[in-house]
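Comments concern the structure below.
Heads up, one of the protein chains got dropped from this complex, but the rest are sitting where they should.
Letters A and B mark the chains as written, and numbering starts fresh at 1 in each.
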Amino acid sequence: MSEQEKLSIIVFSGELDKALATMNIATGAAASGMEVTLFFTFWGVSMLKKKGPKKGASTILGKMFDKMLPGGPDKLPLSNLNMGGMGSKMMRKQMKSKKVQSLPEFLELAQELDIKMVACTMSMDVMEIPKEDLIDGIEYGGVAAFLNEASESKFSLFI
Amino acid sequence: MSEQEKLSIIVFSGELDKALATMNIATGAAASGMEVTLFFTFWGVSMLKKKGPKKGASTILGKMFDKMLPGGPDKLPLSNLNMGGMGSKMMRKQMKSKKVQSLPEFLELAQELDIKMVACTMSMDVMEIPKEDLIDGIEYGGVAAFLNEASESKFSLFI
Partner (left out) sequence: MSEQEKLSIIVFSGELDKALATMNIATGAAASGMEVTLFFTFWGVSMLKKKGPKKGASTILGKMFDKMLPGGPDKLPLSNLNMGGMGSKMMRKQMKSKKVQSLPEFLELAQELDIKMVACTMSMDVMEIPKEDLIDGIEYGGVAAFLNEASESKFSLFI
């Protein structure tokens, strides 16, 4: 693969299994020399939340979203067979015993590999997620930012 | 972006949040000069239903699909946290207060921007959705129609 090849992924879903698939593809591509951009939108933005206490939303509707959305990458449910969290717990345990990275480890690896991570500002506005609640080292942008990346990419995925 | 660039999206899902992401990408791309085709299949076809009373299906199975499928773009559930419709109501309210277009407004905008919208005829056949029940100004086609667009496109997404 030539070094100038690009891959862009829209990370729309906020579920553990889809997040793992995303990060597996993204870090695999970056490790083989591709330039990778991840554009986090809607439920995907929750994956970028930092650990610990958060500022959160200020309106009543915003606070309701806060309560319902996962608090970070270590809190995501499975898209399938989640069974009130038992499924995602099983999956995390199984992945650990198989020596597959956890989602927080994948996110660190992504930053080490210079994967560009962009949080969708419209989603942050609608779900009232403040910048202070997201991890450092990411960028912010709207749909135009994604379209620019995608039109230069070898291929693009919506996950 | 050069004017001849094309984007094609398969709209498979019939959920409000994915529909909004689709229309946001599609109208953003069209506004920046790309040629956009949306291919509505399976649950996505419900998004093209027109307002008011419908002809509907004629067989018993078809009538059961009628009852279960959303009646149009203002009736779609959320893919996540729908909570019997409360989640999608919250999302609609929040988007309005943040001045983001509603789905019916996005569909009108798509037609103004000359986005080509194609309803999948196989899906319409299986779910017994007659042409009379869909909005005007759309086209009809099968998988070959999508493949033709996709093979000329800068990138394609499945949503």
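The rule we apply is simple: a residue touches a chain if its C-beta (ideal position, glycine included) is under 8 Å from a C-beta of that chain, and two chains touch if they have at least 3 such contacts.
All of these numbers come straight from a predicted model, not from anything done at the bench.
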Task: By the contact definition given up top, give the residues of chain B that touch the hidden chain.
output: 10, 12, 14, 41-43, 61-62, 64-65, 68-69, 122, 125-127, 142-144, 146-148, 150-151, 153, 155-158
Message: Touching the absent chain: which residues on chain A qualify?
response: 1, 5, 17-18, 21, 24-25, 28-29, 32, 34, 80-81, 87, 90-91, 93-95, 97-98, 100, 154-159
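Quick note on the criterion: only the chains that are shown with their structure count from here on.
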Statement: Rounded to the nearest 5 degrees, the rotation mapping the CA atoms of chain A onto those of chain B is 120
Task: Calculate how many whole Å lie between the centre of chain A and the centre of chain B, each centre taken as the average of the chain's C-alpha atoms.
output: 25
